[in-house]
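Encoded as structure tokens, here's the structure I'll be asking about.
Of the protein chains in this complex, one is absent; all others appear in place.
Lettered A and B in written order, each chain numbered from 1.
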Amino acid sequence: MSLTTILQAIVGGLLLGGIYALLAAGLTLIFGVMRVINFAQAEFMMLGMFAGYVITTGLGIDPLLLALPIGGALALLGMVMAQGLLERVPRGDHNAQLILTLGVSLVLQNLALVVFGPTPRPVVRPYTNSYWTPFELFINEARLFACLASLVIMIALYLFLTRTWTGRAMRATADDPVAAGGVGINVRRTHVLAFMVGTGLAGVAGTLIVTFMAAAPSIGNDFIIIMFLAIVLGGLGSVAGATFGAFVVGLVQSISGLLLPLQLQNVMLFVVFVLILLVRPQGLFGLRQRV
Amino acid sequence: MAASGVRAAQLETLQSRLRAYSVPVIASVMFIAVVSQITDFYLSRLAALVAFWAAVGMTWNLIGGYAGQLSLGHAAFVGLGGYVALVLQQEFGIIPWIGLLASTAAAALAALIVGAPTLRLSGIYFSLATLAYPLILQVLFTYWGYQEALIPAHPESPFLFMQWRDNRWYAAIFGTILMFCWLATVFLERSHWRYLLTAVREDEAAASAVGINTWLVKLWAFVISGSVAGMLGVIYAQMLFVVTPETMFGIGVSVQALVINLVGGVGYAIGPLLGTLITVPMSQALEAQFGSISGAAQLVYGLVLIIVVLTIPRGLIDELRRIDPVQHPTLGKLQAWLARGTTDATPPPESDVLTAVASAPLAKGEVLLKADGLGKAYGGVIALRHFNLEIRQHEFIGIVGPNGAGKTTLFDLLTGFQRPTSGRLYMRGKNVTCAAPYRLARSGIRRTFQIPRPFGRLSVYENAVLGGLVGATEIAASMDEAIWRPLRAVGLAHLANKPADSLGPSQIRLLEVARAVVSRPTLLLLDEPLAGLDASEVHELIDILRGQHSEGLTIVIVDHAIGTVAKIVERLVVIDNGILIADGAPTEVTRMPHVVEAYLGSRWNHARD
Partner (left out) sequence: MAAVSVRVCRTLLAGMTSMFAVGLSGAGAQTTIDIGLMGPFSGPWAEHGQLMRIGAEMAIEDINKQGGIKSLGGAKLNLVVADTGPSIETTTNAAQRLLSQRGLSAFMCCFLSSFSLAASEIGERQQVPMLTFSYSDELVRRGYKYIFRDSSGADIQVRAAIKLLQGQAAANGRKIESAALIGDNTGATVSYFKSLNEVLPQNSVKIVLNRVWTPPLTDAIPVALALRDANPDIIFLGATTFDDSVAIVRGLNAARVKKLMLGNGAQYITPEYLQAMGAAQVEGLMTTQGTAITKDTYAADFLKRFRERTKTSWTVHDTTSVYSESWIIKEALEKAASTDPKKVRDAISSLHITTPPPTAFNGSEIKFDVNGQNTLAPPFIVQWQNGLPVLVTPAEVAVAPLKWPS
């Protein structure tokens, strides 16, 4: 096994991780603030992909430029879901929340199927099929740009969560909703905002991904478990942790491809997943586990 | 009680028992009778599937409903069962009936291996972990080459190979297994297991505090649930005839098991049955109606799920129970029948209550609990250090300290809810430093909680029962005395049938005391029992505690209200900043300057005189 092969795997893993980070960050933010696992997270990504496809093929605008506006649109959809549906479910009723987000996932997936049909919709930009080849490595430009854009968004997210009042309100609510309410934070509004940010991030991810992956209604299914792995690794509720976890997942996938039969790539991930939960369920950066 | 009264009571119990057990049997017999008349293959298949999914739902209900552990990976067991039998048949020619036994054993083993570590997790962490198991199995079986596994065909001997062309046979088998699952659930509901499971579901900490080994209870539920699911998987695979990893381990299977229960009613015996009767025909009907439009059927199904969750989040049975029978007589009849079918206030048979743990009789002045250099550090913060204390038989001790002194930490250490980072804990001479809380509880140390933890959905009476269900130190003369006496002592006997979460805050505290005392513990520890009580409630509580003490109970109160506590107890211990600073008679201790300083600050020291 040459050094180039190993480097290639590492680079590949990091590129994967950059994209996973957006999805994972959104999911963990929603969980941290609302204590809800949004099973429809990948469907918001899928809708972002379709939106990117439609606008790019219709108006010719590059998806990378559309990432933020489409993210915004999906944040609004998230708001509808949060206010219209999630708020109506009794708090703390995990069964109900789970089924609700599952139901939404089914609805969104199949709505896309009914509206767009099953044919995969690829977007081809000049950089989709070209590769950057430094030091004998092969780096797909679309993936690279998507990963870089993702990093920019993650930095923006970090700044939002640490420097703005709304962001800090979110973290406070995640940490202790009662205390947060006590200092004047509108907890309900913060919940909805967190959900919006979470789904918005998924929408952004979708728009970035569509530059190298075709939009199709059932594309979300492959990402669900990846997202869960990442957020558990990093610690449920921690955005920094989810980012870290996403990169770890990408790297584990890539590197286990070198060491194990390729078919078992994901088994490694699942085993790591279970081990983390058993040994250190709060993950690497997670919140204190509350009884 | 007069002899005839006892006889009548026994007859009534026998009658209700017969009634409860006969419902599943009659229903199953009727089901099989009806199915045997169905000649349409589609309808008989549907009947078989309804019976299958209802049974799968019931197995999920055991771990997800009764034990309250939301499993998202039930498919792992169904699929494992199916595949083990399939592999045995394909590779070794073993008939599915033997495969059935093997699969059940394999699924049980898998549940044990997987459950033992995973059930130490709680809530969402457990659920997420369960997601992984079917995925791992799916990848493994694909890797091993079973993408499209065909059951070897043996049309010549359908019975031997569990391969009937007529779906009615499958319906009959599933119906029979369903009947046994249902009977088992009825048995569970009428036994002390229901109490154990409910306690574990409602509040694991409180369950530990009354001596329940929550991990073991959950593990039992998980293993039984998994093994029966495995059994069902074998027959399911036989019926499908072609098996793929996605079919057996897919998330759809796990979700279906969950949805069935949610719609029907989680934690009720017939919940999954009702849920299946609604969801399976519904999804079939949707496919028939909309199947030609890509995605339409699933879209409607998803919408229906959302609507169901928003309107009946607790399931159909719960909604039925909330209906006022006066206003809606027909539905009220259904409600009454359900209430009879699902027992909710039958006390466990006498022999189950108060299983005594043999323990040596108490000697006067014996050291019950000894803290030897106990210390607890969280990272760099030291919450408690070098704590030494001996609690003797029949003492009435108060441990006080200002807020932040380390009282909660100390309390948790003394009751086993946290492990010390230094020092040791002895109970009657035995080293219990690393013992789990339930062990201490079983050995006679009972506690109350600072924020009370009643089993809210159970009645006051049932809460008290739970106090004595595991590890009482002596067998009371009769159940009556064991349960009612403490309830009377705390003045809650008249509220015996009310759900615990309908009580006021001070009443809940009293209930906790009653629950703790039912098992006749050797030592009772109370965690901040006075917080939030008004003067008369404090008075009431003190009287009750004094009464218990006079009957021989050793009591330790941990609180910060030094003034009140000092007046009650015989011995006062003060801690501040994690260190024991005083230990003696209350009148002396309250005068000590450093005690006053600890509470009020040095400025006030000169003002005390």
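In this text, a contact is a pair of C-beta atoms (placed from the backbone, for glycine too) under 8 Å apart; a residue touches a chain by one contact, two chains touch by 3 or more.
Keep in mind that what you see is a predicted model, and the values were worked out from it rather than measured.
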- Item | Partners of the unshown chain among those that are drawn | A, B
- Item | Residue among B:Ile98, B:Ala288 or B:Cys434 touching the omitted chain | B:Ala288
- Just name the one of B:Val23, B:Leu49 or B:Val518 that touches the chain not displayed here. B:Leu49
- Which of these touches the unseen chain: A:Pro69, A:Pro120 or A:Gly181? A:Pro120
- Item | Touch criterion as defined above, residue of A:Thr28, A:Ser150, A:Gln253 or A:Gln282 at the omitted chain | A:Gln253
- Task: Kindly note down the residues of subunit A that lie in touch with the hidden chain.
- Result: 5, 8-9, 12-13, 16, 110, 113, 117-122, 124, 128-129, 131, 138, 140, 213-214, 216-219, 221-222, 253-254, 257-258, 261-266
- Task: Write the list of subunit B residues that the hidden chain touches.
- Result: 40-43, 45-46, 49, 139, 142-143, 145, 147-148, 150, 153, 165, 240-244, 246-247, 250, 252, 277-278, 281-282, 284-289, 291-295, 297-298, 311-312, 316, 319-320, 322-324, 327-328, 331
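The working rule: only the chains that are shown with their structure count from here on.
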- Query: Can you name the residues of subunit B that touch subunit A in the complex?
  - Reply: 70, 72, 117-118, 120-125, 127-129, 131-133, 135-136, 139-140, 142-143, 204-205, 255, 258-259, 262, 266, 293-296, 298-299, 301-303, 305-306, 308-310, 313-314
- What residues on subunit A touch subunit B, complex-wise? 31, 35, 37, 85, 88-90, 93-96, 98-100, 102-107, 109-114, 117-118, 217, 225, 228, 232, 236, 261, 263-264, 266-267, 270-271, 273-274, 277-278, 281, 289, 291
